[in-house]
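Every protein chain but one is kept in place in this view of the complex.
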Amino acid sequence: MPRYAMTIDLSRCMGCRACMVACKVENNTPEAHFWMYVFRFEEEEYPKTRVWFLPRPCQHCDNAPCVKVCPVGARYKRDDGLVLTDFQRCIGCRYCEVACPYGVNYFHWKHPDKAQYLDYTDDPEVKSRTNNTMPPYRNPDADLRYGPEERLTAGAHHYRGVIGKCTFCVHRVEKGLEPACVANCPVRVFEFGDLDDPNSIVSQKLRTNPHFRLLEEEGTKPRVYYLMGNPPSPEVRQVMPVKGGKRG
Amino acid sequence: MSGRAVALPYGVGRISLGWLALVAIAAALVGVGAFAYAIQELEGPIATGLRDWGTMGGATWGLYVSFIVYFVGVSFAGITVAALIRILGLTYLRPISRVAELLTIVSLILGALSVLADLGQPLRGIANLFRYARPQSPFFGTFTMVIAGYLFASLVYFYLAGRRDAYLMAQYPSPLRWLYRAWAAGYQDTPEEKARHERISFWLALGILPLLVIAHSTLGLVFGLMGGRPGWFSALQAPGFVVLAGVSGIGHIIVLAALLRWSLGLRDQPEMAAFRWLGQALLVLGIIYIYFTIVEMVTAGYAGREHEQRLAKLVLVGYYAPFFWTGMGALGLAIGLLASQALSGRWSIPLLVASGILANVTAVAKRLIIVVPSLTHGSLLPYGIGMYIPTWVEGAIIAGLMGLGALTILLFMKAFPIMEVPAPVEEVRP
Amino acid sequence: MALKVSRRTFLKGAAAAGGVAAASAFLYRNLETLAGPEGEARSSAAPSEEWVPTTCWIGKQDCGILARRIGGRVVKLEGNAAHPRNLGTLCPKGVAQISALYDPNRVRTPLIRTNEKGIPGQFRTASWEEALNLVASKIREAQAKGAKTVIWQKGRSKSGPLYDNAFTAALGAVKLHHGAFCSDAGYRASEYTLGLNGVLHPDFKYTNLLLSWGWNITAGGGNKLCWITFPRQLVEARERGMKVVHIDPRLHSAGPHADWWIPIRPGSDLALALALIHQVIAQGSIDRAYLVNYTNAPFLVQEDGTFLRLEGKEQVWDEGSGAPRPYDAPGVRPALEGTFQWQGRRLRTAFQVLKEHVQGYTPDWAASICDVPAEEIRRLAKALAENAQIGATISLGGKVLPLRPVAIHTYHLAQQELGFQATRAMAILMMLLGSPGAVGGQRVDFTWKIHANFQKFGEAKLANPPYNIWLENSEFFPINSNNSAIVALALKDPEAWKVDKAQLPQVMIIHMSNPLLAFGSSQDILEGFKRIPFIVVLDAWISKTADLLADVILPASTLEKYEGPLSATDQYVDAVALRLPVMDPLGESRGELEIYLDLAERLGILDKFIENINKELNLKAPNTLPKGRKPTPREIFDLWAKSQGLSEGIAYFERNGVWVKGEIPIAQQYGYAQDPPFGGIRHRLYGESLLLMQRQMQARGVSEIFWRDYTPLPTWRKPTMEQSPPQYDLYLISFKLIEFKQARGTNLPLVAELAPAQRLWMNPKAAKARGIKDGDEVWVESHNAVTGQTKRAKVKVFLTEAIRPDTVGLPHHYGDIARHPWSEGQGPGAAELFFTGPGYIANTADQSFLVKVRVYKA
Partner (left out) sequence: MISRRAWAALLVLTAGIALMVVSYLVLAAPWGFPPESEKFSNPRLAFAPLLFIIGVMIAFLAAVVYELWPQRGGKE
């Protein structure tokens, strides 16, 4: 059984947020849901200002607070390390969301179809050409069941009133592909692989680069390792946030 | 059985205009709440002011969760009072034990309904909790201890304690005689039965008291165990919940008892001693709670991690300060009122009622202060600050729940004596 | 009360979970309760997966895409790993454009305007037949009035040979580019100075010290490339050890990739470049061999500023004979510096002139102008000299070549009043260090190909009036970049600009361009373009331009079309690609090529168009297009592919997406490796022809404002904006965000969400002084120092420590009022605050994106 992990090289990241969009299209997450999010940070004052970026996928913690608190076992951790949500079991209490210190959970405040970016539902041509699929670029892989447990865990376009978050693209990983953010990054910030394999790219990177994990002091034991750089101090300011607000 | 017009005790069966008006108001609230819930079900939780914390800049939990905690807190008092009567033999509290027990049951049901209002998938909530609930989750305790254990124990207690009055009521001709008979279930108020009831009540009370502490602590642990949430992660959370539950619950009982005394036109029931005891209890619990709050704030502000300190500042002097100081000010005022009465030894029901109401203002404000700021401003990662303004839907659902509680109590008091019938039936007969 | 019942139903349900199903089936459409297979009944049970190669349509560098198609439905766009430019990755816009494929807000039928122009349009739908006939008849009417009365303007360059060349030539249209908007002053300066078409960029494989000068690293791309390629090469170079000096009023584009930030005052880049030139010369760190052999630095300049020419040949001072000799005489030993007396004339080498010219441009002088400490300028000059390793060589591809691993990356910086000369000064700085054409040194284009403008600009020929609509070769702008702002000015007042009235445009075709959003001054462009009687817009959405100006909108498709050929080089590997349709076009939209073929057919110029296509695509027999028959786009590209030697034809591209031809030979990459080096030209350290142009302009009585910057050597003066009254105490700059770059990306909700609304970037200190807080709404009021005109726009403030306190910034490409739910409420466009006209249109007719403003609370 592999032990999946991700490395994120902060010295490379340009904060372009291509990973965020790749994630959105791959997983069909609704508006204002960012399973992958890239912080843009500023520190200190002009002219000593420092600007840097920090991508934030789900950390897939080994000691995942979200898994611990889930009252019904909808949030669970697989043997390969992926922390997933069973969309058919989730009752929508959002306890995982408040328990997670990373803010990676997104609740479907509306039905995901109704929270898509454009209203395709009134368009007869789009409807007929896409066989009434919503959104038109809906990823069919997300409708399949994955893992030995055969649970519905991929994609974000299923139900209203349940939680969703980064799955490390379980549907791609099971096909032997990299998660969408990893594959799309123009400057190869991310690597994904098996920690148990000493020759895997993540193992190599971790051997040769200084690294830290986010909020490690919380004891969550994340599976996402940040190479180079430092964790954001409380003085760091986020700039250029995305549109969140009152959209669901 | 046609009737001699018999006045049933405590206005049972008598419909007054005032009562009708109250029922109408309560029913209207329930109607508005039901309408709001229908809207929430049609549109989804988007109809609330809740949103994801983090990039979406909202609060994940809000009014509903605050009121889950509040309602469960209110439930504290009833069963405590009932239990203390048995264990400590505080007989002068007996007249209010039924309303206290009823309050417990009603507020627990309201708490459970608040959970349903909050869940994204309420039906799954019902089904999946029974099917999959995990002991590892702090919710398990809430779900089993509070909703199941606490509520069921209260019902058992309520049922057993009511048998005597049911038996007495069954002596009267009334359309509800069948109910009284069924409730009495053969109870004859024989000395053996009395003794037996006393005995079992004592044991039940003894069983319930730890359950009570566990239940409220469990609810506190829902928040207190969250290491990643500044403002929540605290060992004081569980005892704090127990004490604040007492504050709000006793406050409620004072108000209800006074309302009964006034509305039923009773001169001496419940007796002043009961009020005094309640006032003293509220005073002690209020002081303990103030102490807890100070300890908590000092810990967070003095030694807390950066984020704890920021949050403490936000609550003390920042954005949430109005809520915090409203809550603490109300409690301070309540304590002042109570202390002056205690010191002077002159207890006044209106002042006690004021203290009870103030205590509940504190409870609501404090629950919001516990739930919301940590979500909008308490992130360990530098997300922007969030914002939470409840929508009318949330407000209406909460109001509807309160209406439902009032309605239940109002209906109940016309069907069953709201206070223990004090003397054998014969003596009441004209 | 039904819902009271429902609540009770819940309670019953709690008691008996089995009853839930029935209750909820009644209450809920979707049970969503207990586990049960859902499956995608909506699409086919076993969907067929295909990967269709194509090329991105949004940005300018045409990244390779593989479209994942399931059962005929495109579900994702991923990068094509075989494409050298993007290696399997895409930028945010590239991924997000999938929403454009299905966007219900797209134009899907031809539209004909029913109300007047200049206000939001009312349109009626029309058939292609009707719309094209109308356009054709208007074009015929226009052409009857004059030869040059049809003008054609394109957005981001795509498929130049087919559209810009073949079609416009067949139509006889005057061709405007999107140009003079992003960096044309820089292009012209490079063409003039180094003979190459492009703006300065490094040789990322070898450069060790990079001056990222106004280069929007994380958001802007660079010349000829949009974004992905350069950033990737930058990251790799930095891991190799390259250091980056970021010279920009704003830090944000460089972020963690800046090793050293020099927050320069906007508009003072020329002063800093001159000070660096001064310092490099003072340090003596100059590459004499390069300057003597490959530039006009040793040419002898007479007192009047012109070169000493004997028998038509420029002369150098031969140190052997102690007399002037032709620069290319065999055995000549030219002096690089010195003043010489010869036949009673005082002669100086061009280098000497430069040396004296920059005498006063000391670091201390520049320090106050640029607001950069003199010490830092000295340190930078020293770092440049150290890293240039003058004299070092490296063996590449069997050739020993000079190694000068210092370079400048600049691009949009050219769009300022002094942009032409600033870029020239940067090029001269690099020339002093011997960097152009050396390994690790200054690059401009991907190959060392001498542009025709090098010679043309050297001839310094001004045309006589009347001028064409963009004042080509005019006495106002002898070097002209075809700026839409100039066109607008000329349209408004043809007489003042001596424009040929017989050639005033009657019809304009706007091809996937949004000049009202993109160009310098929206108001001027609107006023000017409104005077064109008939405007056709080809676009996928009703853009601001289409909304306000179009008489006819022709629905163009996005990724659902054939287009090309498109260069796919990453500056080291040569490759070519095509855009191929990933699905059938939405609605009745069509590829532009198809539209032009139909239009050509109606205008009776189809044969001419086909002939031009044969020529421009270099189609070789037997793979030429036959005349007399309208070809399909696929057929055209099939013949093109075959002509290129791909026997499979277009099928090769349909399978692979890109044709990688291999490494660009060293001899093409480096000027030094060419035979003769640098294509045999002498780089223009000294711009004699600029002086000649200036004199001609003076002779014709043109105002000083036009000729003052035509100086042979870059000369500092204060930009016009500095004459604005002191209450206009802030500089407004404009820049781009990667997620919001390109006007055609503004309608992509997935990226509009990332940068949801226009914000005025402002330093907290500046804001505090004005009582402004983050998120406050403010007025930004710009002032035209020449006319006194002011403009203002309301916008919310974003406080950032990463910008100079005397500077505020507005990202570009906001402000489209297109009828799209996602462009609503985005806020004002930066273009609403800039000015056109002298002082704000630079000496090469390029738009300046700098202006003085004041900011106050709304």
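Each chain carries a letter (A, B and C) given by its place in the written order, and its residues are counted from 1.
Keep this in mind: a residue touches a chain if its C-beta (ideal position, glycine included) is under 8 Å from a C-beta of that chain, and two chains touch if they have at least 3 such contacts.
Keep in mind the model is a prediction, meaning the values are calculated, not measured.
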item: Chains on display which the left-out chain touches in the complete complex; value: A, B
item: From B:G18, B:G186, B:G265 or B:P350, residue that would touch the chain that is not displayed; value: B:G186
item: Residue touching the undisplayed chain, where the options are A:L54, A:C70 or A:V224; value: A:C70
item: Option from B:F35, B:Y92, B:Y132 or B:F412 whose C-beta touches the chain left out; value: B:Y132
item: Contact with the hidden chain (one of B:V30, B:A153, B:V242 or B:I369); value: B:A153
item: Subunit A, residues in touch with the chain not shown (by the definition above); value: 62, 64, 67, 70, 73-79, 81, 84, 147-149, 151
item: Contact footprint on subunit B, counting only the chain that is left out; value: 129-136, 140, 143-145, 148-149, 152-153, 156-157, 159-160, 163, 185-186, 192-193, 196-197, 200, 203-204, 207
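Note that only the chains that are shown with their structure count from here on.
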item: Separation of subunit A from subunit C, taking each centre as the mean of its C-alpha atoms, in whole Å; value: 34
item: Centroid distance [mean C-alpha coordinates] between subunit B and subunit A, Å; value: 40
item: Centroid spacing, where centroids are CA-atom means, of subunit B and subunit C in whole angstrom; value: 67
item: Multi-chain contact sites of subunit B, meaning residues that touch two or more partners; value: 121-122, 124, 128, 131
item: Multi-partner residues of subunit A (each touching 2 or more other chains); value: 32, 89, 159-161, 237, 242
item: Complex interface listing, subunit A residues touching subunit B; value: 32-34, 37, 39, 41, 56, 65, 68-74, 89-95, 97-111, 114, 159-163, 214-215, 218-220, 232, 234, 236-238, 241-242, 244-248
item: Subunit A residues within the subunit C interface of the complex; value: 10-18, 20-22, 24-26, 31-32, 42, 44-47, 49-53, 86, 88-89, 117-120, 122-123, 125-126, 129-140, 143, 145, 151-152, 158-161, 183-188, 229, 237, 239-240, 242-243
item: Parts of subunit B lying in touch with subunit A, wherever the complex brings them together; value: 43-46, 48, 50-58, 60-61, 115, 118-122, 124-125, 128-129, 131-134, 136-140, 143, 222, 225-229, 306-307, 310, 375, 379-384
